[in-house]
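The other protein chains are all here in position, but one chain of the complex has been omitted.
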Amino acid sequence: MRIRYFAWVRERVGSPEETIELPEGIASVRDLIAWLAGRDEGHAAAFAEPDVIRAAIDLEHVDHDTPLAGAREVAFFPPMTGG
Amino acid sequence: MRIRYFAWVRERVGSPEETIELPEGIASVRDLIAWLAGRDEGHAAAFAEPDVIRAAIDLEHVDHDTPLAGAREVAFFPPMTGG
Amino acid sequence: MPEWKPAIRVQPEPFDAAAEARRMTEGRKDLGALVSFVGLCRDEGGTLEALELEHYPGMAEEAIGAIAREAAERWPVAAITIIHRYGRIAPGEPIVVVLAASAHREAAFEAASFLMDFLKTRAPFWKKEHRRDAGPGDWVAAKASDDAAAGRWRPARGAK
Partner (left out) sequence: MPEWKPAIRVQPEPFDAAAEARRMTEGRKDLGALVSFVGLCRDEGGTLEALELEHYPGMAEEAIGAIAREAAERWPVAAITIIHRYGRIAPGEPIVVVLAASAHREAAFEAASFLMDFLKTRAPFWKKEHRRDAGPGDWVAAKASDDAAAGRWRPARGAK
C-alpha cells in the first residue's frame, strides 16, 4: 500500500511517500494512523494529534472511520489552506 | 421649475421635459403629481397610477411626501430597471 | 469613510472589465480578493434584437456614487469600480460591470452583490426591448424579486 504525506505531515515524517505492507488487524484509517505513529520519531511527531490529520483514500477525502479494504493509496495531510 | 420625464412616463407625457410655474398650494411631490395629471391626456396617462411613479428632486431620489420648496428640477419616472 | 474614491462611469461604449481589474490591483500587495460581476444583455426567447437603455444623466452618476459609498461604509473594501452603459445594447454584450477589491473574500463578495442589488433598484436606468421584426417593444417591468434582493440588505443599514 502506498502512503503519501503532504505539507507539515510530510516534513515531520521526513519523506513524501513510502510503501508499506499493511499488518494484520489494521482495518481503518484510524488504525493506520495509530500504527504509523509508532514507527519512528518523525511519524510520531507527524501524528501526535491524530484529530487534526486529514486523510484521503485513492484521491478521495475520507474520515478516520473509513475501512482500508481495497485501498491502493492512502494520503495524510493537515487541513487544507488553498483558495 | 424644470420637470423631466423618463422611460414610459416620458413617452406618455409626450415630452422629455417642460418648465412650469408652480401654482400656489402645490407643496409636495404628491401635490405636483396630482396637478400634472390634470394638464392633458398625456399627463393623465403618465400619472394614472401615481403609486408606481418614482420621483427625484435635484438628482436625488425622494418619496411623494417630500416638500418641493427650493427644488430646481423635479423628475418623474417608472421604477428603475438598470443593472 | 474610506480615503479612496470609487471609480464610476456611465457611458454608451463597451468597457474592458479586465483592464479595469488590472487598474485596481496593479502594484498592490494588500489585496486578497477581487470580485467582478458583469451583467450581460440576455436574449431569452431568441427574439431580442437589442435592449435600449435610457438613463437620467447626472442622477445616474450621483446615485451610483451614493450606492458605492454605502458599500464602502458597510464592508472593508479597498477599491470599487462601476461602469454602467446606456444606449443600444445587443444580446451577448455587457451592460454593467461591478468590481470590488478587498483584503478578504467575504467583503468583496458581499459588496459586489450589494452593489448589484442596489444598482438594479436605485440607479436611474430603464430598459426597453426591441424585438426582431417588431420594432420597439415594451419597457422592461421592475421585478419584485429585485426589490426583495435589495431589501435583504436593509436590516443592517446604518448598523455599521
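Letters A, B and C name the chains as they come in the text, with residue numbers starting at 1 for each one.
In this section, contacts are C-beta pairs under 8 Å (C-beta built on N, C-alpha and C of every residue); 3 or more make two chains touch, one makes a residue touch a chain.
Keep in mind that this is a model prediction, so the values were computed, not measured.
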Within the entire complex, the undisplayed chain is in contact with A, C
Touch list for subunit C against the chain that is not drawn | 17-18, 21, 25, 27-44, 46, 48, 91-92, 103, 105-106, 108-109, 112-113, 116, 149
Touch residues of subunit A, complete complex, unshown partner = 4, 6-8, 10, 56, 59-61, 75, 77-83
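The criterion applied here is as follows: only the chains that are shown with their structure count from here on.
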Using the average of all C-alpha atoms in each chain as its centre, how far is it in Å between subunit A and subunit B?
-> 72
In whole angstrom, how far does the Cα centroid of subunit B sit from the Cα centroid of subunit C?
-> 26
Cα-centroid distance, subunit A relative to subunit C, in whole angstrom = 48
Name the residues of subunit B that each touch 2 or more other chains.
-> none
For subunit C, write out the residues touching at least two other chains, lowest number first.
-> none
